[in-house]
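Working notes, beginning with the structure itself.
Removed from the display is one protein chain of the complex; every other protein chain stays in position.
Take a look at chain A:
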Amino acid sequence: MAETAPMDPENAKIDRENSVKIICLGDSAVGKSKLVERFLMDGYQPQQLSTYALTLFRYNTTVNSKEVVVDFWDTAGQERFSSMHPSYYHQAHCCILVFDITRKITYKNLPNWFKELREYRPSIPCICAANKIDVDYNVTKKAFNFAKKHNMPFYFVSASDGTNVVKLFRNAIKLATEYKENSTDFMDEVMRELDNFDELNLSSDSGLDTAPNSEEKDEKEA
């Protein structure tokens, strides 16, 4: 089951080579957190950032006998966190779009989540998950066109009884890893450049001269 590692900024850099980032998107209360928790099971200490807006889970696994570190970004659906979305999308390798089969509005809102995601990540793989099927198994006989229309895999799942949760996440990890290996995404290239740039910047910053601010000086003289 889940092999876990603590989030440690020291490790973050070393891990970047073989790490993937998977984000969960969808309306409030569709069950994003419950799904991640069901996949990872108990005994897991996530990192909670800024009260409920974002929870990070790190998960170690192997894909095609290669070790992979997976960062799950479990985000909150509440509108007041929408200004944080760009940082969720940043460098994500796969997205799980979740709706709640008991609430039509969560399905109707999928295009909004998807559209926003695509502004930042035009080509990462997405998976659509219809959650809470335990409430009414008859729903699995019904067609939901959104996924087909946008060419994404579709799963009926339940975080409550566990149906297809592991399958959903395994597939997400597989798609994320493949995407990362084969990515010719222009944005990714730019991001990689920026990453390197950040690191350079950091080291040169440390030797920076702490000259007094000239504007401030002008003001005092005036």
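Operating definition for what follows: a contact is a pair of C-beta atoms (placed from the backbone, for glycine too) under 8 Å apart; a residue touches a chain by one contact, two chains touch by 3 or more; residues count from 1.
The rule we apply is simple: contacts and distances are computed from a predicted model.
**Q** Which listed name, "FAD-binding domain-containing protein", "E3 ubiquitin-protein ligase Dma1p", "Centrosomal protein of 19 kDa" or "Ribosome-associated complex subunit SSZ1", is the one UniProt assigns to the chain that has been left out?
**A** So the chain that does not appear here would be "Centrosomal protein of 19 kDa", according to UniProt.
**Q** Identify the residue among A:A29, A:L56, A:M84 or A:M152 that touches the chain left out of the display.
**A** A:A29
**Q** Mind pulling the chain A residues that touch the left-out chain?
**A** Counting over the whole complex, chain A touches the hidden chain at residues 1, 27-29, 34, 41-42, 52, 77-79, 102-105, 107-111, 132, 134-135, 139-146, 149, 156, 158-167.
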